[in-house]
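Selected chains from the complex are presented in situ; the others are not included.
When the chains are written out, they are named A, B and C in that same order, and each has its own residue count from 1.
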Amino acid sequence: MSGNCFGKLFQITTWGESHGEAVGVVIDGCPPKIPLDEAIVQEMLDRRRPGGASTSTSRKESDTARILSGVFENKTTGTPIMIMVENKDAKSGAYKSIADLYRPGHGDITYQKKYGIRDWRGGGRASARETVGRVAAGAVANAVLNQNNIDVFSFTKALGSTIAEDFDRNAINQNMFLAADLNAAKMMEKEVVEVKKMGDSLGGIVEVRALNVPTGLGEPVFDKLDADLAKALMSIGAVKGVEIGAGFEAAKLRGSQNNDPITPEGFASNNAGGILAGISNGDEIIVRVAVKPIPSIAIEQDTIDIHNKPQKISIKGRHDISAIPRINVVCEAMVNLVIVDHLMRQKVLQSKRDD
Amino acid sequence: MSGNCFGKLFQITTWGESHGEAVGVVIDGCPPKIPLDEAIVQEMLDRRRPGGASTSTSRKESDTARILSGVFENKTTGTPIMIMVENKDAKSGAYKSIADLYRPGHGDITYQKKYGIRDWRGGGRASARETVGRVAAGAVANAVLNQNNIDVFSFTKALGSTIAEDFDRNAINQNMFLAADLNAAKMMEKEVVEVKKMGDSLGGIVEVRALNVPTGLGEPVFDKLDADLAKALMSIGAVKGVEIGAGFEAAKLRGSQNNDPITPEGFASNNAGGILAGISNGDEIIVRVAVKPIPSIAIEQDTIDIHNKPQKISIKGRHDISAIPRINVVCEAMVNLVIVDHLMRQKVLQSKRDD
Amino acid sequence: MSGNCFGKLFQITTWGESHGEAVGVVIDGCPPKIPLDEAIVQEMLDRRRPGGASTSTSRKESDTARILSGVFENKTTGTPIMIMVENKDAKSGAYKSIADLYRPGHGDITYQKKYGIRDWRGGGRASARETVGRVAAGAVANAVLNQNNIDVFSFTKALGSTIAEDFDRNAINQNMFLAADLNAAKMMEKEVVEVKKMGDSLGGIVEVRALNVPTGLGEPVFDKLDADLAKALMSIGAVKGVEIGAGFEAAKLRGSQNNDPITPEGFASNNAGGILAGISNGDEIIVRVAVKPIPSIAIEQDTIDIHNKPQKISIKGRHDISAIPRINVVCEAMVNLVIVDHLMRQKVLQSKRDD
């Protein structure tokens, strides 16, 4: 029950630090006989690897996934699946100069105060590198979702001040920002260039959607599907907000506007984001997260050192300009994990029903 | 691990349906020797009782709390605390006419499809009446927080289209909408009158703040303080979004704007909402939730019945115009529960530290 | 996760003290649409009520079960089931004289040292009265097992020095000691009379068997079926040992004697007690528990008071001579709970299998 486990039936435990020997995950509870090999995991991992977009760090990690247990003859066996990625391009030297400084917007100060000790190399456990384990597990979850015909995908809804109004799923992989809107992508590129020049960074909004999710997933009153999605997504480093369906906009609507009328063919609108009373309603699941700008910036900032002395800091390492778009696949992985977990939880009830 | 338990060390299980015999909660893990009696619970329960504001239902429940275990000579004993409130003014007759209809925006349809059976009286388990258990537990959590000098409070940030820009904590209990801004409260009153006349309903935004939360609460990488707050709040019936600190606004800021500079006296700003890398940083915890408009409206809506036939529905029961302000104390209770749980989790580590 | 919850999918939380207002249980995770009413619960509760056998206390509790939630029109709804029994014949006065004394063999001293406070009336939470909640939950579990054709029963294997060698299931309800051997029952009666005269008490051995348990229940490597049975049974107040199948006798056997040969028709013997590698093998589940003698005896004993002063104590309340046979139904209830929990856990996997 410690903080590095997630999920109830499809339960994962991630481990590893940014500049330790390796990062990885143990998946306990994956159903048996699911087709799985390292290539399936690698494909999803490759989507979070640095270097893909102009917003990303130049750290070069091949991030090769090794499955060390739980798979026999390319099928899961129902036993724990351990997946590991070695850290190869970790350059801790670059961090030595700031080992005694608390970087603003980072967990340096809170980790130190919580644990009384911290691995300062590359942010240690608080590094985004921890998400390697999440994505590897998300790939396994996806293998289970595939068997249930469930389709989860993500895209960039906003980057900095640029909001993508259009939605064209085909566009997502045609631009490096993973926007579903090619015009918006062009404006994002402009904004990135400008911000990079200033030594600053950008936030944005990621949207994740899930298609073909069966009705009935979610366990009221606390483990509601939206509650677990909120936790899953808010647990990602840079995320500061989560909303379902109409989300914060719903606060401004009247009941007559916000309610989704029900017809024999389904819901006439989807302000609910596919979830009613915490249970999937058969419609598309829609969730958005607010991503804060990367805190590591070249612009000089005020901070303190571990002796509580005021200091100036300017961070010059290999840092992303924005967590977007590398964070998108992490959000998607977390949604995969929540849905597969609830799919399994619902199976318990279904097998008991005679209707 | 089923869906009606919340918390890891301070763990609650709520039970009961809107029109069943009673609703209540069992609290397992409350520390011993905390001063507690029924009056303490009653005081917080009274804040969620209907009838307080012009937005609220006319259902009259005295909601008298009885503590049936876990307290001896007005102190907790470390054993489970069971608190129960009987349902007295439940008028199920009013619901019989809609027993076969799925109310739009409600859990009727999803409960039926999930469980294959539902207690349709008053919304059953999906009713806001379930939150009686949450608030009773929140009162006990608050008794523990009091001993740690932690102060949690809530207020209405927005109701419908009215946003409260000012913040005056004293104002909160001087207006029936629990806004921290008396001018905004007046405008809210106007909007409510108008909407009521139309048979429609309103949503809004609730903000919860926690003062004096010690540094170090939160358990990365999944049980981060913000992740658990997000889950806790999103698990409340009408909530569609949760944000921490600058929240969705942070998505638009640059790193240089969003980062909170660190000084020897503390943080120079609080965009982080008191949480860095999922761990409390000693600053004020700030969280906001988006509350959707009450789905029960007099205005006629399209829906279906349990035989999948199209129907019209117009809901005329004793319903609130808005979940606000009755939901505010529920939000506060959930924040209490998360903080006390993490306070206890952190004690485990602290007792091991020599610094 | 605090200590008063048991089970993973069929999860119970018991609450209440011996002389508090009531004792009870919340069951979270019971499948929907299971036929259930108060009579079903009452029938099992009546089996643990004092007064049945000459070994039992004269405390007279009608122990009337009330179901306050989770059941609608005599069927479970999938929401939490709260069952409560009021304490009516609690005579705390009798305990006042020993409020400052630690009774040998009881939890008085350990509760005081653990929590720094204790409800000394009637043993408080450490009283066997807590098992009311377990048995009520066991009755609900049994309702689920019935639907799966699983049959769990218990009997007295030994009382004091009398060991029941024969096994006749029909005999169990034909003698007040619930032995499956009427001759042994007669000898037990003799031993009880003699011990009662001396103001002393007796222990014994209870055996529980489960028929028609499907192959495949149990979740290696920690939540093995036998491991969860061991925990469930050892968590009962007076139990000091648990063994499966041949149990401690297996330690003396050779592999060639202990192994159960496998034939196309099933296992040729059952030293395994129906469990191999922690997973049910389709054979009869057999488990035995060692029950210590009731610690409350009239014979004078050495002890200390809460000020650490030496004292003499002689306990004269309304006490059982032996926890047997009232404990038998408690053991059975715990086995019910473990099996139903694992039945549900296995459903998760089965629904994924195509063979």
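Convention: a contact is a pair of C-beta atoms (placed from the backbone, for glycine too) under 8 Å apart; a residue touches a chain by one contact, two chains touch by 3 or more.
What you see is a predicted model, and the numbers here were worked out from it, not measured in a lab.
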{"item": "Number of identical chains in the entire complex, 3 depicted", "value": "4"}
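Throughout what follows, only the chains that are shown with their structure count from here on.
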{"item": "Cα-centroid distance, subunit B relative to subunit C, in whole angstrom", "value": "38"}
{"item": "Computed distance of Cα centres, subunit B from subunit A, in Å", "value": "26"}
{"item": "Cα-centroid distance, subunit A relative to subunit C, in whole angstrom", "value": "45"}
{"item": "Touching two or more other chains - residue numbers and ranges from subunit B", "value": "1-5, 8, 14, 114-116, 125"}
{"item": "Contact set on subunit B toward subunit A in their complex", "value": "1-6, 8, 14, 102, 104-107, 109-111, 113-116, 125-126, 130, 158, 160-161, 195, 198, 200-205, 215-216, 218-224, 226-235, 237, 240-264, 268, 271-273, 276-282, 290-297, 299, 301-304, 308-310, 346, 349, 353-355"}
{"item": "Residue numbers on subunit C that touch subunit B, as the complex places them", "value": "1-5, 8-11, 13-17, 20-24, 26, 28-29, 32-33, 66, 68-70, 72, 75, 77-82, 84, 114-119, 124-125"}
{"item": "Subunit C-facing residues of subunit A, complex", "value": "1, 9, 31-34, 78-79, 220, 344-345, 347-354"}
